[in-house]
Every structure is written in structure tokens, then in C-alpha cells.
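Dropping the structure in here first, questions after.
Removed: one protein chain of the complex. Kept in place: all other protein chains.
Moving on to chain A:
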Amino acid sequence: MTTHDTRPGSTGGSDTPGPLYGGPDDDYTPEQLAAMPREDLDRLGARYDHVEVLHVDPGPEPGSAVEKRAVRQVGLTFALAGLSAFAFCVVYAGAGWFLPDWQWELGSSTFSTLYTPLLGLLMGLAFTFFGVGLVLYTKKLLPHETAVQDKHDGSHFDRVTTGATLVGGLHNSGLARRKLITRTLVFMGGGLGLMLLAPLGGLIKNPNRGNPLGTTSWAEGVRLVRDDGTPIRPGDQVPGSLETVFPAVPGGNRQTDVATMLIRLRPSQQEAAVPRAGQEDFGYGDYVAYSKICTHAGCPVSLYEQETSRILCPCHQSQFDVTQGAKPVFGPATRSLPQLPITVDDEGFFVARSDYIEAVGPTYWNRERI
């Protein structure tokens, strides 16, 4: 390599490295490296990376019984992995072609019920055999070496020199003196930050407009209908039974807060009933209607045990006593289920006398104020 040696197409500048160039290439010439065996080169490089190989437990003797055995094991697992993978492909693609159809239908072939399990099994076997084969390979056929790598603490030299560069840059910027710039930077940063956050304001909506949490579709004269839309007469239910009813408005059976339980009390229950104060006339005869939406976390309270007059919410096990105005008697709920005032219209079907008089569903901060 000489200074006259310019490359074709280059502008003729010098091609020699600067004086700061250095490193292991200066310590070892290509000739020296070429003369070293591969193991020594490996160790040499490792030493440059602060790694010392302390001990090598070589793998099994080439040609020994142990090696042959291990090779057979690894080969077997790899072969099984490949076999499983190909079998996966055959099952995956062959279903509906030369194998029965994979799509599950009521009363369809066993193959379609076994399709997914079969795919999972074969894919699982393929991956697992491959993985086990690799582990066997590593454990039984590779040399086991013990290496030590040095761990370095932070270097004082690095800290001091980096610090000098950073402080130097800051000093050159003159920001400490140029107060106008720092102050406008802070001002600008605040403004830009706010500006970037501002579009999130599109998410904010006023929950207090029109009291959506405190009102439902129930209103005076709205019929109580079943999920299929049929209205209910007082004689339709047997004593002790419960029916989920919805307001007779379009889509009423899919609205989130309207589901109501129409319960016909047994005579004994009716005798023991203690309605909430001011709600004594909310029922109709032996019928009472309570909101189905739990006052705790909003799940539908679905399990009615008529022997104990308890309604249980399956989510968090709040229990409400229907004879006591659906008061919570156990669990985390704190409020009674709101009662829907009901009566019967001219045609003899149940109707609501008004909306619920309190908010339905879970409690929130300003519920009492709305």
C-alpha cells in the first residue's frame, strides 16, 4: 500500500488511514493470523471480548457408541418433526379434497371435529420434536465449555471525557447566558406540547347533557314486552316466577339499561314484603318489577332463587331480597335494584307508570344529584 496507489475512478486523494487508526490489526499481521490454528483464533477473539474459555468438555468421541446413539436420537427427533410438519400440511390441505370436509356442521363427520385438534397436535409435535432435537444436540453432541466474561464497571475516563464534550457543547451554545432564547424555548415547548395534545379533546364529551345515565326508554304507558316483543298480562306468569321484560320501543330488547325483571311473588312472599319507603304502590297486585342491571358493576342479575326470595348477580355475587324492595343483603352491591312502577293498561297488558325514579346500573360520583 503506497500513497501513490489511487483507485480507479477516485479523485486521487490519499488512501492511507489517519494516525488514529489502530486496533488488533496492528498487533497481528495477516501472516501471523494465517499461521494460527482455528481453535487459537477463536480463543484469541474471545480474549479480545474479555471472554476466557476455562474448560471444555469435548463432545463424544467421533465414531464412539455414545456419539452414534446421540446422533441417532437427534436424527430421529428431527425426522419425526419433519414427518409431523408434512402430516400437518397433508391434513390442512387435504381436508375436503381427498380427506373428508373440515368444516363443522351439526351431525357432520368425526373428521371435522378432529380437524383442529389434529392440526394442533401435528404442529405441536413438529415444533416440540424440533426443539427437543436441538436441545439433545446441544447437550449430547456439542462440546460443553465453561467460559468467563469480565464485567466492567463504568469507566471514570469515559465519564470525564463525555462530560467535557457535553458541557463544552452547552457552553458553546451560550444558552446559560442567552436568557431570551431559553425562556422562549420553554414557552414554545409548552405551547407545542399543548398543541399536540389538543386533538385528544375530540374524545371529550359532556356526560351531563340530557342525563343519559339517569334515564331509560321506560316512560308512562310503555308496555312491558318479552324479548320477542309479546306483551304480558297479569295471568301469564305463575307465582314465584321471573320474566325478563323490555320496553315496547324499537330495539328495546337490545338497549343496555332497560332490562327489567317482572316477578310474580308467591302469597307468602307478598305477605312478608316490605317495599321501600315511598314505593309501596310501585307493584301491581302480586307483581313487582325491578331493574335487571346490577347496581354494583352493571351485570344482569340473573339468578332468582324463589325459595329464599334472593336474586344473585353471577358476576360478583351481590344478593338482593325481592321481598325487601330488592335490597342488597350480601356481597359488594350497596344500593337496592331500582323498582319500575307498573300498572295495567286498558287492554289488560302491563305498562310502566313512569321511567325509573333513580339511575339504573352502577353507582357513580354525582348519581344522587341528577
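Brief remarks follow.
Methods note: a contact is a pair of C-beta atoms (placed from the backbone, for glycine too) under 8 Å apart; a residue touches a chain by one contact, two chains touch by 3 or more; residues count from 1.
One rule holds in what follows: contacts and distances are computed from a predicted model.
Of the candidates "Cobalamin (Vitamin B12)-binding domain protein", "DNA-directed DNA polymerase", "ABC transporter permease" or "Cytochrome bc1 complex cytochrome b subunit", the chain left out of this view carries the UniProt protein name "Cytochrome bc1 complex cytochrome b subunit". Touching the chain that is not shown, out of A:Pro58, A:Gly75, A:Gly221 or A:Gly285: A:Pro58 (per the contact rule at the top). For chain A, the residues in touch with the chain missing from this view are 1, 5, 7, 15, 30-31, 33-34, 43, 45-46, 48-49, 51-58, 61, 65-66, 69, 92, 95, 102-106, 116-135, 137-138, 142-153, 203-208, 212-213, 227, 244, 246, 253-257, 259, 292-293, 296-300, 302-303, 312, 314-319, 328, 330-335, 361-369.
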